[in-house]
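The complex is shown incomplete by one protein chain, all other protein chains being positioned as in the whole.
Right after this comes chain A.
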Amino acid sequence: MYHKEKSIQIKNSASALYNNLGVLRIAPRRLTYFTVVHANVVNMVSASWDGLNYSHRQLQSKEPNVATSTSLITQAAFCALPSRDLLVVTSQKGIQMYESDGSIMVYWHALDTPETATELLCVPAQAVFARGISAVCESYICVGLSTGAILVFDVPSKGSNITLSDVMEGHKESITDMASECCGGEVCIADLVSADDGGNLCVWQSGEEFKLLNHIPGFDISCSSVKLWKGTVVAGYGTGQIRLYEAVTGILHAEVNAHARWIYSLDIAPFSGLLLSAAEDSLVRVWHLTMTPESHSVEIAHLYNECVTDTQICGAKFCDGDGYAFAVTGYDLSEIIRYTQS
């Protein structure tokens, strides 16, 4: 169903982090941006669709004005708002927001670290970091924290006047991933889902004030990647399972024993309902989701396997809304491998 295309070389290898691949299509310019995190650096490649031009950029996780501190990056993701696209980078120190081409850092939010932690030789027992990034609705970007809190930033259509507008408390464990409704057109009540290290899922409604609509309890295993499509939560777990829940009611529609190791990444092609899952077991699988409006339920069917030999996959994303192509990267791998439908 898919065949391998020419790989894109990147400057540094990918670190083993959940959802470690960012993809943004810039249709008017016929190019795609890719981001891959390597320790304290974000590797960025802009690739023209004709495959002739690749330009590279590296972003450091550096707190402005502090020369010495670099920290490990946990995630880099593109946030596409109706008015603008931003690249959001989360780390141990804080949250950075860049213009989508990585040229200018427009916003920096420092994480609160306990005062003692700044003293020498004293690091808090619980790791402090931000992780889980999602654009929601017209103007919001949500970012998860290791404390379980979720920060909501209000982003103006241009300029750097980004403000922290809300802090949502729904999780008790570290946030792993977050996703907004990706089906577009249709109006759904729930428009954001967040996941944590205990596998708990929170379903939110955005607005002036975000509302917690539903809490779907976990079963003590991390939910490492989550998506929201047509009112259905698609969640991937450390057990290699994928679960499909109705977001608002929490009804379990399907459970798939999908992978032999931890799932690291899920992605949905919203127009076709294709679902991509990738795991430490070196396999990428493509599934098909269909809604049956009569029974208000969703069905899932398996379509395709791709083995990336000897690679613990850490990032996998469709490159377009139909799922015509997808890209994959893995731990210690200095390339982005692309696959296109035959």
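What we mean here is this: a residue touches a chain if its C-beta (ideal position, glycine included) is under 8 Å from a C-beta of that chain, and two chains touch if they have at least 3 such contacts; residues count from 1.
As a working rule, contacts and distances are computed from a predicted model.
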> Name the chain not shown, per its UniProt record: "SAGA-associated factor 11 homolog", "Late endosomal/lysosomal adaptor and MAPK and MTOR activator 5", "Organic solute carrier partner 1" or "Ribonuclease P/MRP 40 subunit"?
Replying inline: "Organic solute carrier partner 1"
> With respect to the chain omitted from the figure, which of A:Tyr33, A:Phe129 or A:Tyr339 is a touching residue?
Replying inline: A:Phe129
> Which residue among A:Asn40, A:Ser139, A:Thr232 or A:Ser265 touches the omitted chain?
Replying inline: A:Asn40
>> If I consider the whole complex, including the chain that's not displayed, which of A:Ser7, A:Ser48, A:Ser297 or A:Gln341 touches that chain?
In response: A:Ser297
>> What does the interface between chain A and the hidden chain look like in terms of residue numbers?
In response: 12-13, 15-17, 38-40, 68, 70, 72, 74, 92, 120-121, 123-127, 129, 173-174, 176, 196-198, 220-222, 224, 238-241, 251-262, 281-283, 295-297, 299-302, 305, 307, 309-312, 331-332, 334
